[in-house]
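Following: one structure in C-alpha cells, then a few remarks.
What you see is the complex with one protein chain gone and the rest in place.
Chain lettering (A, B and C) follows the sequence in which the chains are written, and residue indices restart at 1 in each chain.
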Amino acid sequence: MSVDDLYRELILDHYKSPRHRGRLDRADACAEGQNPLCGDELTVTLRFGADGETIEEIAFEGQGCAISQAAASMLSEEVVGHKATEVAAIDKDDSPLVAMMIESGTPLTPIRLKCALLGLGVLKVALHKAVGTPLPEEWTGVEEVEFE
Amino acid sequence: MSVDDLYRELILDHYKSPRHRGRLDRADACAEGQNPLCGDELTVTLRFGADGETIEEIAFEGQGCAISQAAASMLSEEVVGHKATEVAAIDKDDSPLVAMMIESGTPLTPIRLKCALLGLGVLKVALHKAVGTPLPEEWTGVEEVEFE
Amino acid sequence: MALKQSTARIDAARIRADFPIFDQLVGGKPLAFLDSAVSAHKPRFVLEALEEFYEHSYGNVGRGVYALAERANAAYEQAREKVREFVNARSPREVVFTRNTTEGINLVAYAWGLDNLGPGDVVLTTELEHHSNFVPWQEVARRTGATFKAIPVTAEGELELEALDELGRAGNVKVVAVTAVSNSLGTIVPVERLIRFAHEHGAIAVIDAAQAAPHRVIDVQALDCDFLAFSGHKMCGPSGVGVLYGRSELLERMSPFQTGGGMIRRVSVEKTTWAGLPHKFEAGTPPVAEAVALGAAIDYLGGIGLEAIAAHEHELTAYTLEQLGEQPGLTLYGPPLERRAGIVSFNLEGIHPHDVAQILDAEGVCVRAGHHCNQPLMRRLGVAATTRASFYLYSLPEEVDRLVVGLERARKVFA
Partner (left out) sequence: MALKQSTARIDAARIRADFPIFDQLVGGKPLAFLDSAVSAHKPRFVLEALEEFYEHSYGNVGRGVYALAERANAAYEQAREKVREFVNARSPREVVFTRNTTEGINLVAYAWGLDNLGPGDVVLTTELEHHSNFVPWQEVARRTGATFKAIPVTAEGELELEALDELGRAGNVKVVAVTAVSNSLGTIVPVERLIRFAHEHGAIAVIDAAQAAPHRVIDVQALDCDFLAFSGHKMCGPSGVGVLYGRSELLERMSPFQTGGGMIRRVSVEKTTWAGLPHKFEAGTPPVAEAVALGAAIDYLGGIGLEAIAAHEHELTAYTLEQLGEQPGLTLYGPPLERRAGIVSFNLEGIHPHDVAQILDAEGVCVRAGHHCNQPLMRRLGVAATTRASFYLYSLPEEVDRLVVGLERARKVFA
C-alpha cells in the first residue's frame, strides 16, 4: 500500500475536519476505549431517538492518528439513523474506512487495522452497556474504563 | 573416558564392599544430602576424638550410583584421623575418587562429578553444623534437611 | 486420548534424515537416541524457519507500524493460529505463549490460584505428576492456606480412580491438576474421567500435556478441560517456548500473572488496566522467533500425522517391552502396552540407573537415568531412580537392539 493510497484526500479531510466531534450532554450511551499499542483514546457519546434504539445523535472525542480519527469520523456519519442492533452487527471489514481501503485493493495492515477499528469498538462497547447488544470478541473481558 | 576407566576395579570394589558403611549412634556430627539430579541420598555420621575436632569414626549410609557410593567409601578411609578444618579444606579435585580419575587422565564429566562429590559435600555440611567450618559454595543457602 | 490405532505407517528411517543431529558420530558411534521424552531433536525444516525468520522478518511484536514489524507480528500471530488449530481451541485468544509447560502451570497456579483459593479448599493432583504439575500446586496451597492432596497410584503406575469417590465426598475440591501421559512410565491417563470429576465438583481441570501433545491428537473442546499446557521443545520445536491453552471465560476473569510491557491497557500511578486476551498473559517481549519456529514444528508434525507417529511409537514400545522382558534381572515398571505411550522405565538388579546410562552412553545409546522429576512416584514404586527409554517419530528398532546389547555390557561390567 502506498502512503498516498493510505493518506488519500478523504481520510485527511476527515482527520482535519472531523464530523460529529465532541461530547454530548445527557447521553443515552457512552464508552471510552484505548488502543493499548499506541495509547490512543476515544470517547463516544450518543443519544437514541424516541424508539430507544435508533441512533439520533453521536459524538466522538479523543486523540490519535489520522487513521483512528478519520475512521471514527467516517463511522459517525454512517451510523446516524441506524438501530443499535444494526450497528452492533457491522463487521470490521464493513466499517467505512476499512471497507474503502479493501475496495481500493490496498487493505490495512493488521496493526493499522487496530487503529481503524478503535471507533467501531468503542461504539459497540457503548451500545453493549446501554442496550445489551453483543461485544466484539476483542473487547470481551476487558476491564472497561468507566466514563466519568 | 572409556567405561572401563570409569568402572575400574577399585571403584567397583568400594561400591560392592563399601567401607565405613552405616550410621553411628551418639554421633558428634551428622548431615543428610541429596543430589537433586538423580535423587541419590547420603547420610553421614561421625565422632570426634578427645580434642573435639579430629575425626575418629565416620559412617556413610544411603543409596546411589557406583560413583557416589564408591567416592563416599574412599573418602571415609581418607578422613579418619584428620581434623575438621583439614577436611573442610579438601578441594573437590583432591577428593580421592576424583583425584584418581584426574591423575589417570580421564576426569569425570560435570554431571558425574556431582555424583562423586555428594559424600564430600554432605560431610562438609555435617562439620559446618557441628564445628562451624566453611560450607562449599554449592551448599550455601540450601535448606538443609534435618537429621532425625 | 486413548491410543488411536491407525493404518498409516511412517518411514522412520526416512524421517530421521530430516534431523541434522543424526548426521554426526558421538564418541565414534552413531546416536541411538532414546531420550525424546526429555526433549526432542529438531528437523531441518524447523531450524530453517528459525533462521529465515531472523534473517528476513525479525522484529518485536504488537508494536511497530513499519513493514518489518508488521511481518514479525503477522508471523507470530500466525503461529498462534497454528497452535489454536493444533489443540482445536475456539479462538486464538485462548492460546498463550509461555516458556514451557512449567510456566503454563505456574501461570494458572499464581494467576488463578492466588485469587481463588483459601483455607478449606482442596487442590488435587496425583502421585503420577511431574514436579512441574505438583510443586506449583503445593506452593500455591501453602501460600493460600488451601489443602494439597495427591490421588494415589497403583504399583503399575495407574491412578487409583476409586479414591475419587471419597475425595469428592470430602468436598471443596477447587483444582484437579493431572497429566495426560506419565513421563516416567508412559501411563495414558483417562483424563476425560478426571475432567468430568472436576466439573461435577465445581473445580477447574488443568491438564499437563507435555508428554501428550508431541505424540497424540489433542482436542481441548472434546476434552472440555479448563487449562492445558505443553512445551515446544518436546515436539520438535525450539527451546524457550511453550503453550498454555485456557478457556476464555476463565482467562478473562483472571488477574494477570506477570505484568509489564505489552499486556496493559492504560497505566498510571493510581491504576493500571489490562489488555485483552491473550496479550494480558504475555508480559514483555515474547519468544517471537521461537513461537514462529514452533508453528513450523506443528506444520512438520502435521505433515506426518500424529496418529501415524503414535502408531509407530506403539510398535516400538511393544518391541521394547518384549525385548526387555527377556533380560535377566530386569524389572519393568508401568502399565500394560494398551495403556502406555512410547516410554519404558526399568531397572537392572544391582546396578544403579546412573551407571546403566553411563555404560549405555559408551555404546552411543542415550537414555535417561534418575527420578525423572517424579519423586513422589518413585517413592510409590519403592525406587530412587529408574532407567528410561522413550521414543519419537525418528526412533528405530535398531536403537532398541543397541539398548539390549548395552544392557548386556552393563551386566558384564558389574558382574
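What we mean here is this: contacts are C-beta pairs under 8 Å (C-beta built on N, C-alpha and C of every residue); 3 or more make two chains touch, one makes a residue touch a chain.
What you see is a predicted model, and the numbers here were worked out from it, not measured in a lab.
Colleague: Taking the full complex into account, find the residue in A:46, A:67, A:84 or A:113 that is in contact with the omitted chain.
Modeller: Of all options in A:46, A:67, A:84 or A:113, contact with the hidden chain holds for A:67.
Colleague: For chain B, enumerate the residues touching the unshown chain of the complex.
Modeller: On the chain B side, contact with the omitted chain comes from 34, 36-37, 39, 109-112, 137-143, 145.
Colleague: Contact with the hidden chain only, please: which chain A residues?
Modeller: 2-4, 6-7, 12, 37-41, 63-68, 112, 115
Colleague: Which positions on chain C touch the chain that was left off?
Modeller: 20-21, 23-24, 26-27, 31, 33, 35, 38-39, 41-42, 47, 50-51, 54-56, 58-60, 63-69, 99-103, 105-106, 110, 114, 127, 130-136, 138-139, 143, 148-150, 231, 233, 238-241, 256, 258-262, 264, 266-269, 272, 283-290, 354, 357-358, 360-361, 365-370, 373, 375-376, 379
Methods note: only the chains that are shown with their structure count from here on.
Colleague: Just give me the whole-number Å value for how far the CA centre of chain A lies from that of chain B.
Modeller: 72
Colleague: Please tell me the distance, in whole Å, between the geometric centres of chain B and chain C computed from their C-alpha atoms.
Modeller: Chain B and chain C have C-alpha centres separated by 36 Å.
Colleague: Where in chain C do residues touch two or more other chains at once?
Modeller: Residues: none.
Colleague: By the touch rule stated above, which residues of chain A touch at least two different other chains?
Modeller: Correct list: empty.
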